[in-house]
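Here is the structure we will look at.
The complex is shown incomplete by one protein chain, all other protein chains being positioned as in the whole.
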Amino acid sequence: MLQQVVNGLTLGSSYALIALGYTMVYGVLRLINFAHGEIYMVGAFIGLTASQIAGLPFAAAMVIAMAGAAVVGVVVERIAYRPLRKAPRLAALISAIGMSIFLRNLALAVMGPQTRAFPIPFEVKQFTTGRLRISSFDVLILLTSVGLMLGLHFLVHKTKIGKAMRATAEDKETASLMGISVNRVIAFTFAIGSALAASAGVLIGMNFNAVDPSMGMMPGLKGFTAAVLGGVGSIPGAMLGGILLGMAEVMGVALLKSEWRDAIAFGILALVLLVKPSGILGRNLQEKV
Amino acid sequence: MPVLELREVSKSFGGITAVREVSLSVNPGDILGLIGPNGAGKTTLFNLVTGIYSPSSGEILLDGRNLAALQPHQITNSGLARTFQNIRIFGQMSVLENVMIGRHCRTRSGILGAILGMPGVKKEEKETRERCLELLDFVGLDVDPDEKASNLSYGQQRQLEIARALATDPELLLLDEPAAGMNLQETKEITSLIKRIRDAGKTILLIEHDMRMVMGTADRVAVLDHGTKIAEGSPKEVQRDPAVIKAYLGDEANVVA
Partner (left out) sequence: MMISPYYYQLLVIASINAIMALSLNLVTGCAGQLSLGHAAFMGIGAYTAGILTSVYDVPFAVSLIAGGAVAALAGLIVGLPTLRLKGDYLAIATLGFGEIIRVAILNMGITGGPFGLRGISKHTNLALAATAAVLVYWTMTRLMNSRFGRALTAIREDEVAAVAMGIDVTRCKVLAFVISAAWAGVAGGLFAHWFRYLHPSSFAFAASVEILSMVVLGGMGSLEGPVIGAVVLTYAPELLRGVSDFVSRHRMLFYGALLVIMMLVRPQGLVGAGVKGLRAARLSKFQGFGRLQSSKLGQWIAAAMEKVHWKGSTGSDDSCVVNEHVSGLAIGPGTGSTGTGVGRGGGEENAGS
């Protein structure tokens, strides 16, 4: 049982890292960034390249992956979303889905369809106490996730740019009247969200020792589910939603069969949408009339 | 029986009370003006009546029926139509189609009938079309009915919005700052249109920031300030009310007046 909790926490914290990107972008743009799962995949590939080909240590590979994904995220926003900010919602959504498909198939064309191994570049120790087994990599995943989330919390609540982000999420027009460069804030939001997704990509890629071009789709959908569960637009909600989803999935697989893994996430998504679409910590975003 | 009656309606968001125990009744054939400074709670009250918000306490009755159980679209069906402060026409549809949308809740043609081209459906479409052309004429919108609605001028779009609202056969018409952003001539035209609508037997609740316009149009005026009703009466009475003067002009108003 305790083993399941540890596994759920590990899985959940990586979902939370992905969910944060969805929630932050939704906060400032009111748009689901469909390409977010692909950014996660791109991050994993950059990390793989840095670690395997350049032979960089874990921390350096992670930083490069995050920086690289941040750049990709900003470019995606610039090309596919910014010109459509005032267009009907449907246009932005279609552009987002197009971007997602484009990135996935670009990776497919460049890297090929095969799954690549992504070994952990250091020795993994196993700690065993009674029936509980924790690997040093589990600990690393948890520590990295918690560290990044704390960093994000600090960034959003204690820095000037964080304040600008919150103001933009509240009301774009007023924010721009207050002298905030909305474009820059949105680009920054994409950069941060993408970097977090990339960190999840590297961690999960190493954990499963596998990276491939279509790896972004399922975690992307689950990250979104986690964001909805916690309340889209709420940063603590994304963290909570990620952890809860990870737990639910691990418990569900333990109780049912592993084929049902993905169905659990969607079942939760359907349930939340039916019962409380604003999520656990979300506010009801009422349209102004 | 009043067409619309509010009984001690309150609405709070979080800890802030936007509307506090407001009672109001609009009698058949009246134009009731609802005024108040910015942030007085006019728009909140409006959204309460149209069902976008539900009241925290109190009751809203339309023709004696409590609105609480109704969804926003059902409120329109039961005889209440509105316009929007920041015009919301269907831009990509034609002028005529915009008005025909207003007839939606008064017509019954189904999908199957439309696909099969049943005579009843064709007849209903024809009647709807004619009725809507009449309404365009009534509001004085003299444009090609097949023109794309987004091509109309600001003032014309307001007229179109009113025609669209009238197409739902409302007993009570809610106008949300119909003169906002209009020049003197356009305001005059809107004022005379509002009176013509009243003369055609409709009841009107008019929310307006511009006091002069309300004074010239409304039979009775209610004044909101900080979410409470501070005065109600004929335009003349309200104009002389010290509480109203204070709310609108501040304390030094006494000196000026």
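As written, the chain order gives the labels A and B, with residue 1 at the start of each chain.
Following the convention adopted for this analysis, a contact is a pair of C-beta atoms (placed from the backbone, for glycine too) under 8 Å apart; a residue touches a chain by one contact, two chains touch by 3 or more.
Everything quoted here is computed from the prediction, not taken from an experiment.
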| item | value |
| --- | --- |
| Option from A:72, A:99 or A:229 whose C-beta touches the chain left out | A:99 |
| Contact partner of the left-out chain, one of A:2, A:79 or A:254 | A:79 |
| Among B:43, B:85 or B:168, residue touching the chain not depicted | B:168 |
| Of B:100, B:175 or B:218, the one touching the omitted chain in the full complex | B:100 |
| Residue numbers in subunit A that touch the chain omitted from display | 31-32, 34, 79-80, 83-84, 87-95, 97-106, 108-109, 113, 214, 217, 221, 224, 228, 259, 262-263, 266, 269-270, 273-274, 277, 287, 289 |
| Touch list for subunit B against the chain that is not drawn | 50, 71-74, 76-77, 81-82, 84, 88-94, 97, 100-102, 104-105, 107, 109-111, 114-115, 117, 121, 124-125, 128, 146, 148, 164, 168 |
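The working rule: only the chains that are shown with their structure count from here on.
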| item | value |
| --- | --- |
| Euclidean distance of C-alpha centroids - subunit A vs subunit B, Å | 45 |
